[in-house]
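Before I ask anything, let me first share the structure, which is written out below as structure tokens.
We show some of the complex, not the whole, and keep each chain where it was.
Chain lettering (A and B) follows the sequence in which the chains are written, and residue indices restart at 1 in each chain.
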Amino acid sequence: MVSEIYKKGETMKGYVLEDINQASWRDDLPKPVAQDDEVVMQPVIVAPCTSDVHILETLAFPTMKGKPLGHEVAGIVHEVGSRVKDFKPGDRVAISAAAIDWERPEAQDGYGKYNMISPYASTDPRLMGCFAEYYLVPQADLNLAHIPDEVTWEQAVALTDMATTAFEGVEWLEIKYGETVVVYGIGAVGLMAVCAAVLKGAGRIIVIGSREVSFEVAKAYGATDFVNYRDGDVIEQVLTLNGGPVHAVVVCGGKGVSAISDAVQMVCLGGRVTNVAGHMADETFTMPNIAWGFGMSDKSIRSVMCRGGRANLERLLALVKYGRFDPSKIVTHVYHGMEHIPRALEQMGGRDRTAIKPAVFLE
Amino acid sequence: MVSEIYKKGETMKGYVLEDINQASWRDDLPKPVAQDDEVVMQPVIVAPCTSDVHILETLAFPTMKGKPLGHEVAGIVHEVGSRVKDFKPGDRVAISAAAIDWERPEAQDGYGKYNMISPYASTDPRLMGCFAEYYLVPQADLNLAHIPDEVTWEQAVALTDMATTAFEGVEWLEIKYGETVVVYGIGAVGLMAVCAAVLKGAGRIIVIGSREVSFEVAKAYGATDFVNYRDGDVIEQVLTLNGGPVHAVVVCGGKGVSAISDAVQMVCLGGRVTNVAGHMADETFTMPNIAWGFGMSDKSIRSVMCRGGRANLERLLALVKYGRFDPSKIVTHVYHGMEHIPRALEQMGGRDRTAIKPAVFLE
């Protein structure tokens, strides 16, 4: 059967998850072939994500074992399947970290994210991560996005997960013009959330973090106030700074799941909290009853996942094209050469306090 | 100063919260006088609420001490202040349990419920509960509602808290036509939530409860499926019955705050949970991380309070007038004579498993 879906003898190189805390280079991976509605893209730039680090450290998605890691990628169309209409070899393209199965009816009601066909969510061996020479995209007309000429590779790759996640979380906040918004946690996603909040009409934007490099980018993106974990209780700091509760909080990390109850305690009656941070299996989210007004505060909490789909990603690309924000400010380190992927992954692991997001050009 | 706001010598009778587990009749309460934008109404029918029971048992609102209890009432306008435009003595009127201070700018953005001037939320001694011969309503043109001729007293009083609370909770569910909704807890509020769900286009409606009397009314209101706490784990029961997760849950009581994490475990990705039950100060709401998809499930949780205001209550009264639902089915016991208020309160306390909601005509 393999002979039908991989071209005989053609292989590729990739950085493969072998086991917990073990990843290695392999050069005998089957190079994918584009069938039907599929595209095979050639990654030009990839970026490691904290969830790659997490998967590597915990094997959280056992489906990834034996596959290349990676889900943030922009590149060039290499080969198109027979049913692909809108893409051709050579096109510059990007894809949301949440590749979606649009052939399920659930996709008709919302924003198409409830049927992931990403490598980590699928047992299909053909669906591999993007830390490899080639990357297979199913339902390409619906999942790939054209990158406009005006958008750089760094900008494009920064959109694929950091912005698709952050913008989704901020959109659900339903910000009214001039409201006060807190961005809790300002790694790469949080910084994109600052941009997203500015572009939905937030007035004051208070960010919570600890690293100088992040505060600087946050300021450049439009944050107006800065709260440091190290300066004491963040709830108190925010309430004092703002002279009372804020309208909305987007939790983008921070200090684990307790950030959510912190957030609920920061917002006013009727306030909104969205969470876009992945929290780990052994964390239990606890809400002191008084924090949410004994269940009668009109406060809402929403857990939000990265949005998939071409339409959404092409709109985010349009924002960059028309100069509304520059996602590449979060890319603090750029490497040239596939061999730097392990180093970038390690950097993303957090030991380097000057790094927000590394990106790696494969060549 | 008292001489200015109470007519000299005029007193009234009321059932007063004296201390924890102590309430007594007094007949020397100052009868209120309508000033400016106020109306004094004469209660015709009142109903005890579980929160009256709770306040009596715990003194949860110390501001109520020395005041008559009660906040569910419909009656007749007795006296109007000089600035009242739309009401005159003799008018049949009702008021939401959440009387609002519309003179604060917060009321401009939403639905006016974030500045309560109800007796239990206010230190103003003139604002007393409705278990008394007279009841003062501030900002009457904005807080009182006209009762149409077609609506009975029992129907009207059932709307003031049970329906204003339940309909608000269901509205926030943003039900799409034909979705499956769970009503978790079918006391009086839960039963109103069944009506509210039908009237927002729910298809299947699964109710969770244990009392026969409630199941019967739920069925009459349009519930299609019935889950009993006593038959085992409710999450499992719902998932099995429905062949998978439901779209939305409104928590109207149930077994305390843990109902919320149960609800989150019953809904699909993108599912909505609202809570309209008041939960007590010592309860801590805990969310197993897996229940809400590690923070990436697009599930939302909203705590919702009773909506105040004339516009909303007059719309609910219109629903009854035009025969869309009959809230009086929840009124299982009707008493005539003010003296029955303590007995009705006790019944509401829950020891009588045949009672959903008692109501008391003052005469």
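Here, a residue touches a chain if its C-beta (ideal position, glycine included) is under 8 Å from a C-beta of that chain, and two chains touch if they have at least 3 such contacts.
Bear in mind the structure is a predicted one, so any value in this text is a computation, not a measurement.
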Point to revise | Size of the entire homomeric complex in copies, 2 being in place | key: 4
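Just so it is clear, only the chains that are shown with their structure count from here on.
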Check your understanding: Counting in whole Å, what is the centre-to-centre distance of chain A and chain B, each centre being its mean C-alpha position?
Key -> 42
Review point. Which of the residues in chain A end up touching chain B in this complex?
Key: 109-110, 113-114, 176, 251, 257, 260, 268-270, 275-290, 292-306
